[in-house]
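Quick one: the structure is below, questions incoming.
One protein chain is absent from this view; the other protein chains keep their places.
Chain lettering (A and B) follows the sequence in which the chains are written, and residue indices restart at 1 in each chain.
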Amino acid sequence: MGLESVSHNFLTGRLEDMVQWSRKNSMWPASFGLACCAIEMMASGAAHYDLARYGMEVFRASPRQADLMIVAGRVSQKMAPVLRQVYDQMAEPKWVISMGVCASSGGMFNNYAIVQGVDQIVPVDVYVPGCPPGPETLMHGILTLHEAVSNTDILKRRDENKKGLGIVAPQLDGQTAIGTLMPNPRVRKVTS
Amino acid sequence: MNSIATQLKQKFESSIHIDSLGQDVLYFSKEDYLDAVQYLKSECEITMCIDVTAVDFLGCNDRKAIEGVQLERFEIVSNFISHKRNERVRLIVEIEENHPTVASICSVFPGANFAEREVFDMFGIEFEGHPDMTRILMPDEWQGHPLRKDDSPARIPVNFTDDISSAEESFQ
Partner (left out) sequence: MSELDDAVTTLEGTAGNDDARFQNERLFDQTNEGAQGYKKKEVVITGGPWPQDVTDETMVINMGPQHPSTHGVLRLMVELDGEIVVDAKPIVGYLHTGMEKTGEELTYVQGCTNVTRMDYASPLSNELVFSLAAEKLLGIEIPERATWARMLLVELNRISSHLLFQATNGMDVGAVSMMIYGWREREEVLRLLEKITGLRMNHNYIRVGGIAADLPEGWKKDVLEICDKVEKGVHQYDSLLSGNPIFQERMVGVGILSTEQALSLSATGPILRSTGYAWDLRKEQPYLAYDQVDFDVITTSNGDVFDRYRIRLYEILESIKIVKQCVENMPKGDYRVQDKKVTPPPRARIDESMEALIHHFKLFTEGFKVPAGETYAAVESPRGEIGCYMVSDSSSKPLRMHVRGPSFYNLQSMVPMMKGRYFADAVAVISSVDPIMGEVDR
């Protein structure tokens, strides 16, 4: 299966670096926006918090052409088989980001209707907390995934133990609001 | 009592009228329900059916007794509005537990179609004369009716595990 079948030694190191660099710089998300988190995902793709600078503004409708599935929103019992089917239709290499608390753990809805965590259905690589996570947190999660793709052998690990990477990204919302509507105390005014 | 409630009460004398916090509510029996809705559309200038929903009173201790009305476990509540007269009215029908069926008002107000399917899905109350009495919100093979009080729990207790080694490893 591509890079993973090549044996890993000092000769193939450069080749691996190049392939991982190209994978992380043009990782195309599959649009799997379900609920409120989808609106924030669209906001990260819009002009203010631009995902295009990471090569990710093309949300592929067809899962065959996508690398990354951002599960944005609560997954209900009726939707769970659809989620698994879309994940299976994606071609390797593929990664999963679970966006929001509802996808990561069932969120505030621990009842009969919501799957308590999307990692019961698909292997998750990065969990992004928030309800909904703002675009800043989501982008931090995406960048964490990019780092993991370029530095670790994330796909080999997944073949071995069938689980995703499982990194939890920290919450980083509210950075830009402080700078614009309220004066940012860290900015020094230049008077001369 | 607004003009619609007055008209309705005059036509159907067996119905009971209640003033619920300023809103007009009329209690009907199952047999009169469809006729009342048809009368609303033809004579009372009701233009739209706003909502059809149900309530499950199982285990409710503090239920207000209403004279003349035999209180049962389920209630079907339907809200209507008359745009011309700018008035609202609510109709309530008591449904007993062992025979939960009632007439469907889809022939009078087609907009109640989805709402009645939802009531069937969530409570198990069947509507006679509905064109498509199937589940709408739950998967088709789901057993049970979630919004009943003796069905699914509203809060599943979270199972915490004592093994936190995997969480420590992934925390960066």
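Criterion: a residue touches a chain if its C-beta (ideal position, glycine included) is under 8 Å from a C-beta of that chain, and two chains touch if they have at least 3 such contacts.
Since the model is a prediction, treat every value here as computed from it, not as a measurement.
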item	value
Residue of A:86, A:99 or A:169 touching the missing chain in the full complex	A:86
On subunit A, residues whose C-beta touches the chain left out of the figure	31-36, 38-40, 42-43, 46-48, 59, 61, 63, 73-74, 76-79, 82, 86, 108-109, 111-114, 131-132, 134, 173-174, 176-177, 180-182
Hidden partner chain, residues of subunit B it touches	20-21, 23, 25, 47-51, 53, 55-57, 60-64, 77, 79, 83, 86, 88, 90, 106, 109-115, 117-118, 122, 131-132, 134-139, 146-147, 152, 154-155
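Here is the rule we use: only the chains that are shown with their structure count from here on.
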item	value
Complex contacts: residues of subunit A adjacent to subunit B	77-78, 110-113, 116, 165-168
Contact set on subunit B toward subunit A in their complex	138-139, 142, 146, 152-158, 166, 170-172
